[in-house]
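The full complex has more chains than appear here; those shown keep their coordinates.
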Amino acid sequence: MKIVMAIIKPFKLEEVRDALTAIGVHGLTVTEVKGYGRQKGHTEIYRGAEYAVSFLPKIKIEVAVSTDLVPSVVDGITAAARTGQIGDGKIFIMPLERAVRIRTGETDADAL
Amino acid sequence: MMSRFTSPALLGGLALAGLLCGPALAQAPAAPTPDKGDTAWMLVATCLVLMMSVPGLALFYGGLVRTKNMLSVLTQVFAIVCLVCLIWVTYGYSLTFTNGGGLNDFVGGFSKAFLAGVDATTTAATFSNGVVIPELVYVCFQMTFAMITPALIVGAFAERMKFSALVLFMVLWVTFIYFPMAHMVWYWGGPDVVAEAARGLAEAGDGAAKAAAQTRLDEVTADAGLIFQWGGLDFAGGTVVHINAGIAGLVGCLILGKRIGYGRDLLAPHSLTMTMIGASLLWVGWFGFNAGSNLEANGTTALAMMNTFVATAAAALAWLFVEWGAKGKPSLLGLVSGAIAGLVAVTPASGFAGPMGSIVLGLIAGAVCYLFVANVKSALGYDDTLDVFGIHCIGGIIGALATGILVNPALGGAGIPDYVTKPGELSIAAYDMATVMWAQGKAVLLTLAWSGIGSAILYKIVDLIVGLRVTHDEEREGLDLADHGERAYNY
């Protein structure tokens, strides 16, 4: 199993969620994060004092999936989250050794 | 020598009738009874000025600090209001509005300490002959001014001053700086007393009688604060409130030093929403402050209201557009900061200037204060957290000087009242710019000196006793948790 972690633009969340549901992924966890990267931020001015804000609001999605699903998940996310502009985000894939569903105690594949 | 009574200085002095404050002299029961319309208005004006402090000013300031210091600002302002309330009725009112004997030029006495002799039947004079209001509403109205002035200073050293130090400092500050300043600018005998003495002189025969009457009139006109005698014009508190608090703030932020991360980290306002609410309530409440300062509900009150509308709008837009041009975006903070700058500037002029003059005053105040806050401050590099100096002191000085010009009837001003020439009725004295401006200038300088030097001494004293500033770790954690053990928000 893998944990697929994607950093995307906030307003893309709904589309990505739908894309994942479409390929049979029915659970995911979302976190509001701030991202720093190539995409340049904006400037805020308060009473003449200028502040360059380089951290931009992003959404982090974590999905645990069985290894075989990974490619389609990656493609699904990529397709749904892309705008073609800098700042679209990244997808990271990490190994997941074990998964447990708290309610039932089911493990691994059954837990997802 | 009657000439003395037409001397500009005195006319200026009498012009102070236009000032915020009538005397606290309780009138004999025989005296005129209050008009309920005036009483109703003054009751409301008092509520409005309290609303300026809490929640108005507290929110305006609180919204501009970081989340971790929000609660400390709210606590400081609310606590100051309560402290000054008790001090005012204990000895503040007396020190401000009674005769101080030998020290009368600078401060009053203790004859009305604990409101001795003040009750539901005593009255206070207004600026119209034969018109009075219940003394207690006058005491309350004046109290709200004494409450908000020290609270204004808080903005200068916000996010780093120790609460205990702040409490001690404010007790000392109102006692040694505010009450004397208010006495110097606002204490006098009231129109009826002057009229009576003037009538006495007019009716006096010649020789001894005339001399006696003359002496009496001299006494009466001399029974006033120093700046009042000079003839400075200040309708609602440009000097006593804004310049006074503004300079005290500057001195404070210089002595406490900059906040950690100043100039490096993003010290952005945590809630401009709160700041906008505060600014709006300040505007609404300011009508009680300026129009209430007329102590009556009449046409002049309406004039003060109109000026408080237009000067504010003009200054708000001036700041907005200047910043729009200079920085490329019209900001809410600029808009409301301009509004406050306009309110500050029109305060001393509100009952003297005409609407069009007030618009010009507002435009100037908005633009100049912007330049000060956006450029001068960073150039000089002091950390006046919420720009108390840049807005209240600078705006107050602009207003104080402009008042001397805009009062001129030729410019649509109300002119300088003269209670002496025609005893019992109000006449307008001839306008002499040089004299008026000289009086205004002296008033501004004395205020800057008294409050600037006096405050510096008080800061040092407090620093020795309890220490002015929190530790680095406390400042990083934020005053809310460090000083008060609470958080403003637990979302």
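Letters A and B name the chains as they come in the text, with residue numbers starting at 1 for each one.
Heads up, the rule we're going with is that a residue touches a chain if its C-beta (ideal position, glycine included) is under 8 Å from a C-beta of that chain, and two chains touch if they have at least 3 such contacts.
Remember, it's a predicted structure, so these values are computed and weren't measured experimentally.
S.K.: Write out the stoichiometry of the whole complex as a formula using the chain labels shown.
M.R.: A x3, B x3
Here, only the chains that are shown with their structure count from here on.
S.K.: What whole-Å value do you get for the distance between subunit A and subunit B if each is reduced to the mean of its CA atoms?
M.R.: Centre separation, subunit A to subunit B: 56 Å.
S.K.: Which bits of subunit A are touching subunit B when the two form their complex?
M.R.: 44-51, 53
S.K.: Using the touch definition from the top, list the residues of subunit B that touch subunit A in their complex.
M.R.: Checking each residue of subunit B against subunit A gives 266-269, 323, 327, 329, 331, 333-334, 337, 370, 373-375, 377-378, 387.
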